[in-house]
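With one protein chain withheld, the remaining protein chains of the complex are depicted in position.
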Amino acid sequence: MRLPYYPGCTLKTTAQNFEESALASARALGVELVELPRWNCCGTVHALAKDDVMHYLAPIRNLIRVEEMAESGLVDEKRVVTLCAMCYNTLKRANAVVKEDQEKMQKVREIMERENPYGGSVQVVHLLQVLRDLDWSKVADRVERPLKGLRVAPYYGCLLLRPRGFGIDDVDNPQVMERLLEALGAEVVNIPFKTKCCGAYHTVQMKEVVAELSHRILDQASSAGADMVATACPLCEYNLGPRQEEVKKLFRGFAPLPVVYFTQLMALAFGLEEATGFEQNDPDPRPALRARGLLKEES
Amino acid sequence: MDDEVEMVTIYVMGKRHRVPAGLTIMKAMEYAGHQFRRGAGCRGGFCGACATIYRTKGSYKLQGALACQKIVEDGMYIAQIPFSPAEKKTYNIEELRPDAGVFLEYYPEIARCLSCNTCTKACPQDIMVMDYVQAALRGDVEEAAKLSFDCIGCGLCAVRCPAEIVPYNIGQLARRLYSRHIVGPTEHVLKRVREIEEGRFDEEIEELKTLDREALQERYETRERRL
Partner (left out) sequence: MSPEPSRLALRFKPENASFKAKVAELSGEEIDLCFQCGACSSGCPLTAEMDLLPSKVIRYVQLGEEAVLESKTIWVCSTCFNCEVRCPRGIDIANVMEALRQLMLRKKYDRVSLDALEPEELRGLPQIAIISNLRKLTA
């Protein structure tokens, strides 16, 4: 199955490990994620103001690319897969608005001018949804090295689940990442703050606020006995992971907790260690993984 | 009459002129009596000095072009724009690494790109401007360098960008990073520099210095040429 894949800017830089592990593990399940040959930044956030047209150009342009891709036979479906939760939300919401609001769609078409008009035929999904549709038993069957003994706390953040109607799972108690982790053989640590905001874009100019919010989430995960946290968004990963430097400044005695992408754990469990990309994670998750005997010993 | 030249009406800075059809905007303006003290350079579509905004008759659109390349049309409404006073950041190319972080450090405004394509529409060189800015944003220096190759820095994109980005600065940085850090120094240039430093050409140069103009002329005309 070949599906169109929309990376988003960050997956090409600070979240390369997310992309690498995702492409490899999806391939191992028979899902070929084919990158859009030409794409642009989606805008990261949905344009909430009702009169906005300008901010629809970026996401809709990408959806036109998906239609063009399907036209040229590069993919089997017009279901575009995203890895980044923010891209997922932005593309999905813009898609929903223009499909319903003909006037907006028309304005977008006119301003774009040089593009084929968007036909409204694309569906936006997140990789977790694709995995769920495949069935967890298929995921479990592919596991070569079960993540036995590894205690992982899934963290969803905001835009994968909210607002109502756009989430990939139940808003209050999502379970999709839990099911995935179970299929991989890991032990799930369920924390109530798994859907609580990490501070998002405030990491740029109010990083103490992010440190405060991240600390709450990480502390809860640690107290519940988690070895690491699994996320599905490069901004969450940054706020919970590398920003632990800021957390340390505010909270003396804070012990670092590794943060990984769910796809990195998938790649590890599938025996695709070369594609896990753990070197890019900060803090380094490898000591914790090594301690559980989950990494091949480096020669 | 056989030799009657077709004339068209154009408006320059609001003033009406009758000029021969088939002239470029620049030639037409000079025909009308304007003297270019600035806003003209190579006259060959390469230097970017003659950025011009114009409107064709009956159209609401304000479009950009190079005055030395664009042929006038009847009813064209023209205004020359001076260079756009864009800020070019100071950097030492030797110290930079080719990645997305470099662009965000010096030109953080590229994060505001709306992917609206206004820059591409404004470009007189048919460059995919939005695409190269986007390539820079995701750290694809090679793509940004290659796509912006034909850029002459005319500034029309910068003047129109709603996010206040100056795309040509981005393209320039991308090309510099690409050639310095990705392609690297070219072997044949380095080889020749080494040969010069080793003195391989010293004798020949000393000899040439002793020759008079006629002898030099003869040497020049009978030089070996490889085509």
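Letters A and B mark the chains in the order given here, with residues in each chain numbered from 1 onward.
Just so it is clear, a residue touches a chain if its C-beta (ideal position, glycine included) is under 8 Å from a C-beta of that chain, and two chains touch if they have at least 3 such contacts.
No experiment lies behind these values; they were computed from the predicted model shown.
Note that the undisplayed chain, when the full complex is considered, contacts A, B. When the full complex is taken into account, the listed residue touching the unshown chain is B:A100, out of B:A51, B:L66 or B:A100. The chain omitted from view is touched by exactly one of A:T203, A:Q220 or A:N281, namely A:T203. Listed residues A:V171, A:A255 or A:A291: the one in touch with the omitted chain is A:V171. If you put the missing chain back, the residues of chain B touching it would be 100-102, 104-105, 108-109, 111-112, 137-138. Along chain A, the points of touch with the absent chain fall at residues 8-10, 13-15, 41, 43-45, 48-51, 55, 84, 86, 158-159, 162-164, 171, 196-197, 199-206, 209, 212-213, 234-235, 238, 242.
In this text, only the chains that are shown with their structure count from here on.
The distance from the centre of chain A to the centre of chain B, with each centre set as the mean of the Cα atoms, comes to 41 Å. Those residues of chain A that touch chain B in the complex are listed here as 9, 12-13, 38-41, 43, 54-55, 57-58, 61, 111-114. Remark: chain B residues 99-101, 113-117, 120-121, 130-131, 134, 137-140, 162 touch chain A in the complex.
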